[in-house]
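With one protein chain withheld, the remaining protein chains of the complex are depicted in position.
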Amino acid sequence: MTHTYRLVFDCPDQAGIVNRVGDLITKSGGWISQSNHHSEAESNWFFSRIEVLADSLNVSRQEFEELFKPIAAEFNMNWRIVDSAVKKRVVLMVSKGTHCLADLLDRWNSKELDCEITCVISNHEKMRSLTEFYGIDYHHVPIEKDNKQVGFDEVGRLVDSYQADAVVLARYMQIIPPALCEKYQHQVINIHHSFLPSFIGARPYHQAHRRGVKLIGATCHYVTQQLDEGPIIEQDVLRVNHSDAVEDLARLGKDVEKTVLARGLRAHLEDRVLVHGNSTVVFN
Amino acid sequence: MTHTYRLVFDCPDQAGIVNRVGDLITKSGGWISQSNHHSEAESNWFFSRIEVLADSLNVSRQEFEELFKPIAAEFNMNWRIVDSAVKKRVVLMVSKGTHCLADLLDRWNSKELDCEITCVISNHEKMRSLTEFYGIDYHHVPIEKDNKQVGFDEVGRLVDSYQADAVVLARYMQIIPPALCEKYQHQVINIHHSFLPSFIGARPYHQAHRRGVKLIGATCHYVTQQLDEGPIIEQDVLRVNHSDAVEDLARLGKDVEKTVLARGLRAHLEDRVLVHGNSTVVFN
Amino acid sequence: MTHTYRLVFDCPDQAGIVNRVGDLITKSGGWISQSNHHSEAESNWFFSRIEVLADSLNVSRQEFEELFKPIAAEFNMNWRIVDSAVKKRVVLMVSKGTHCLADLLDRWNSKELDCEITCVISNHEKMRSLTEFYGIDYHHVPIEKDNKQVGFDEVGRLVDSYQADAVVLARYMQIIPPALCEKYQHQVINIHHSFLPSFIGARPYHQAHRRGVKLIGATCHYVTQQLDEGPIIEQDVLRVNHSDAVEDLARLGKDVEKTVLARGLRAHLEDRVLVHGNSTVVFN
Partner (left out) sequence: MTHTYRLVFDCPDQAGIVNRVGDLITKSGGWISQSNHHSEAESNWFFSRIEVLADSLNVSRQEFEELFKPIAAEFNMNWRIVDSAVKKRVVLMVSKGTHCLADLLDRWNSKELDCEITCVISNHEKMRSLTEFYGIDYHHVPIEKDNKQVGFDEVGRLVDSYQADAVVLARYMQIIPPALCEKYQHQVINIHHSFLPSFIGARPYHQAHRRGVKLIGATCHYVTQQLDEGPIIEQDVLRVNHSDAVEDLARLGKDVEKTVLARGLRAHLEDRVLVHGNSTVVFN
């Protein structure tokens, strides 16, 4: 993979932003290998993601960041400059469903996902052997019905200790406590097994079957304190029909779940997702 | 098109149904050109649609119907026998959106939709000229904000007088009164501009934009007294992204709306839709 | 619609292109409302489309164009600056299939397609009345089996006389002669009723049925001298199954054909399509 710096920012829209940033890049000798911009008319907000070839810069990354700071301040940007060579550290969480975890581990193992998978945390023992087969730490942290906080304190300690850049709920069937969501805002990624906002909450395939929908779906989103209400990163659907019982929906849905989760995670790892309010801009 | 009789029924499931019906068909000399069956395990309900070549029967249609009655009674069937040569009589209703109506009229005119379009009813004058271009009656029935009943009484009279087998709301932006829904149960077909049950009610594209979904959709369903809650006949979706403003969603959505409505209507016209509770079986 | 100038160009890739162009825009007071860039690594080619709010410029369009010329020359650009307020002039051609024409006319009439439809040319009389209903000129130009050139000479004269910016083959079942393709290079848009490069040539639905494919499709492409080999603008597909006979494929395919053609034409009208070799860049 090409070594780049990813300059990612959003700010109130006004004339001249792209050019001010472009000027700095040019003066720093930077070759832009990819750039995306989006102006949202309604909120008058500007979003941008620019990849600059690392080798092309005639200043160090630190110097470039220093040079960028005044521009960021002037335009009131939310911003970050990310080094593509530094792999993001990912914690996977799973309960008993194997499909998303097995899928992510194979993608990681075959170098499709550019990240470090630091560990798997689960409220069950089930996925230990596959995880350890891939040489990854596995932590079984039971979540007691009567006292979930004990378990989640341990989860929080683990996530902290692994210095996670992303926590992926790969069919983790427990609700993440608000404090953890807040601490890792826009870093906790969930796959919900419905086409949100349809069928929020429990047993969405049962809900879908009862409503008689002709397509089922899955939604990858950032977790917030409002259950299943966080910013959507990616969604997809699959055609079903009357001959599909609830268990068929659940089985067919797995294929959408794992694909949508992998796409969403990939976009996150490549810093293509910019959150604004409760929506996302996902640059292609 | 081949001339057939469509035997459509549903009933509590038990062994021997297909065979009893098949026996009768065989004894009557009938050649089955198409047959579909579905057993729904949860509700223990059986659904069937059998097409018999009209020419193959050695009894008249009336005689066949008489012979069928005892079987229907024995198995407690909801049933009908439909002559494919008798075109269904369709009333179209529209407000100001042109895309669904123009689409249906072209499909009808090019013989893709096998029905008689008896008239178009609208709360506006806008679509009169196109309707009349196709040689179809156009009735402008204003719906007054303060007294909608007057208008809907007139709509009801028109639908009755045209002896409608189906009333198609081709982007008709008024809520049909309960009495009319009830009288024409499972005959009033609506196209809702969202992937139901997401975004029930008004301005679904605005709702979709606010929620930041990555796919938008449309739903063709039978109208019941619960707004946007009736049995779903057909649905489809389309990928959108952050660069699509509300008006883009509305524009892009039109393509899904008209296609989904046409597919749903076609299934209805061919007696492929069997309603059970709030779900449908749609035989392919 | 917002009034913009669309600056569209492609050239050999090198550092600094975006910034040189951006500098000029900034100095001219221009507010960029949308911009897309693409670098193709393999061919080392750069593509760009920038929309500048017309009102924001402190120079006239002519002056801006003069200022741009040296940059274009320096970077060896293929380029154009298009005024969004000037509607493109479109000639539609059709044979006997009504669906694409009826669809385009409704889209145009409802202001979804931002263009002027100057006339319809057909080798049949069939679509005259609908065309004239919409107040558009209709020219019946028969194509004689033994002497097609006579007809196509007349077609060429008409296209010239209407000063067409685009010629849309909306299911026109004759092969356009090479000279006309060449004269209107990347301006003649065809809809082919298969997912190219599958089923090139005649009767693609028959070919598809014979091969037993599980999806059928349609392809919108620029017409070149190689039949069905021109640069692809847009494609889509639809699921079918064994129960669909050839005539079902043809019927179902119509929905894909008209949608794909409309999408492709729209991209062309908005100057979103850049052709390079036999491929296209289609900016979203």
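To keep things simple, chains are lettered A, B and C as they appear, and every chain counts its residues starting from 1.
Heads up, the rule we're going with is that contacts are C-beta pairs under 8 Å (C-beta built on N, C-alpha and C of every residue); 3 or more make two chains touch, one makes a residue touch a chain.
Everything quoted here is computed from the prediction, not taken from an experiment.
Colleague: For the full complex, which residue in A:99, A:124 or A:139 touches the chain that was left out?
Modeller: A:99
Colleague: Which positions on chain C touch the chain that was left off?
Modeller: Spelled out for chain C, the touching residues are 38, 40-42, 47, 195-199, 210-215, 217, 231-232, 234-237, 241-243, 245-246, 278-282, 284.
Colleague: For review purposes, identify every residue of chain B that touches the missing chain, sorted by number.
Modeller: The missing chain touches chain B at positions 15-16, 18-19, 22-23, 25-26, 29-37, 39, 56, 239, 284.
Colleague: For chain A, enumerate the residues touching the unshown chain of the complex.
Modeller: Given the touch definition above, chain A has residues 98-99, 102-103, 106-107, 109-110, 112, 129-130, 133, 241, 243, 251, 254-255, 259, 262, 284 touching the missing chain.
Please note the rule applied: only the chains that are shown with their structure count from here on.
Colleague: By mean C-alpha coordinates, which chain is most distant from chain B?
Modeller: When every chain centre is compared against chain B, the largest gap points to A.
Colleague: Chain A-chain C contact: same residues or different, taking over half shared as same?
Modeller: same
Colleague: Express in whole angstrom the distance between the two chain centres, defined as the mean CA positions of chain A and chain B.
Modeller: 41
Colleague: Touching at least two other chains at once: which residues of chain B meet that condition?
Modeller: Within chain B, residues 241, 243, 284 contact more than one other chain.
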